[in-house]
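Only a single protein chain was left out; the remaining protein chains are all shown in position.
Naming follows writing order (A and B), and every chain is counted from residue 1.
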Amino acid sequence: MSPPCHKKAGSAAPTQRFPTCAIGKKPYWRSPPGAATHAALMHRFANPARFLKIARPLTQWLFWPGLALILIGAGCGLLVTPADYLQGQTVRILYIHVPAAWLGMGGWTGIALAALVQLVWRHPLAAIAGRAIAAPGALFTAICLATGSIWGRPTWGTWWEWDGRMTSMLVLLFLYLGYIALAQASARDGQGGVSHVTAIFGLVGAVNIPIINRSVVWWNSLHQGPSITMRGSTIETTLLWPLGLTLLGFSLWFGAIVLMRMRAILAQNKVEARMQRLARG
Amino acid sequence: MNQWAFVIAAYAVTAGATIVMSIMSWRAMGSAERAADRLSDRA
Partner (left out) sequence: MKAKHQRLVLALVALASIIGAGLLAASALKDEAAYFYAPADVKAKGVEPGRAIRLGGMVVKGSLKRAADGVTIRFNVTDGKARVPATFSGIAPDLFKEGSGVVAEGAFDDKGTFVATNLLAKHDERYMPRELEGMQYNETTHEMKVTP
């Protein structure tokens, strides 16, 4: 930013290092702190107002249909679909395990995208989105590991093995925990959003996502290869369809949770900003 | 049906976690927004 004034040739003293620009009587670089924070404040509240106008009704429109789809999908997956020829009834864990894996990985992809927007465009909402995604993302990663373990016992004959897929998914859970810890530690200085260091951590951690995805292709693993690929699905349609319902349902629900957490952070910001103004008098 | 025990356990874990996260997020949002609204009422 260049000062909106012209240096008067010859008028400046030879020792003076800054051009003097008189707005009233104050030089531009000594403007009161209120002026600068006012601009920042406008930037901060202009977008949340627009965001909240959309987010308020959208929260419910994502939450309830999401929950309904989850219940219908899970109900059909438990009661309607036939058992697998090899695994029998345990195949039904698929309908929650796959959405959990998808959202655990999708959550980190969201964190990485939010981090990119935060670091490049300095958008304050992106920093808040990163914080809001972390908890549900970590939860779904944990659900994926737990349901996978429960599924592994009757099918593979083990609760846990250190194969590529399971190990890389556990690494994702640890990445989430690290991200949450970093975000908590930097909660004070980011107006509810995550700090730059946390955002960079989110961006770097994204390297694990393609590794999880490819782990069953690159390495011999106990976990089977991908069933649903670009070439189609090796899951029979009679077994597959409830997965579509639960995938969509959990995704909508995930969106609703993220919106709720963002709204909570924005409301806390508003309260904190008011408290600070009151404290300043 | 031993297999069903595993299926029920997996669904129960997911249901419990989903419900807890829903309630926690909903409550946190509700109390934060109420506090913010009280500020605007006073202003």
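Simple rule for what comes next: a contact is a pair of C-beta atoms (placed from the backbone, for glycine too) under 8 Å apart; a residue touches a chain by one contact, two chains touch by 3 or more.
This one's a predicted model, so the numbers in the text were calculated from it and none came from an experiment.
Here the chain not displayed is in touch, across the complete complex, with A. The chain not shown here is touched by just one of A:Leu58, A:Leu116 or A:Ile180, and that residue is A:Leu116.
The set of chain A residues touching the chain not shown comprises 81-87, 91, 94, 112, 116, 119-121, 154-158, 161-164, 203-204, 206-208, 210-211, 214, 218-222, 224-227, 234-236, 238-240.
Here is the rule we use: only the chains that are shown with their structure count from here on.
Averaged C-alpha coordinates give centres for chain A and chain B that are 17 Å from one another. Only residues 1-4, 6-7, 9-11, 13-14, 17-18, 21-22, 25-26, 28-29, 32-33, 35-36, 39 of chain B touch chain A when the two sit together in their complex. Chain A makes touch with chain B in their complex at residues 59, 63, 67, 70, 74, 78, 88-90, 92-93, 96-97, 100, 135-136, 139, 142-143, 146-147, 150-151, 153-154, 253, 257, 260-261, 263-265, 267-268, 270-271, 274.
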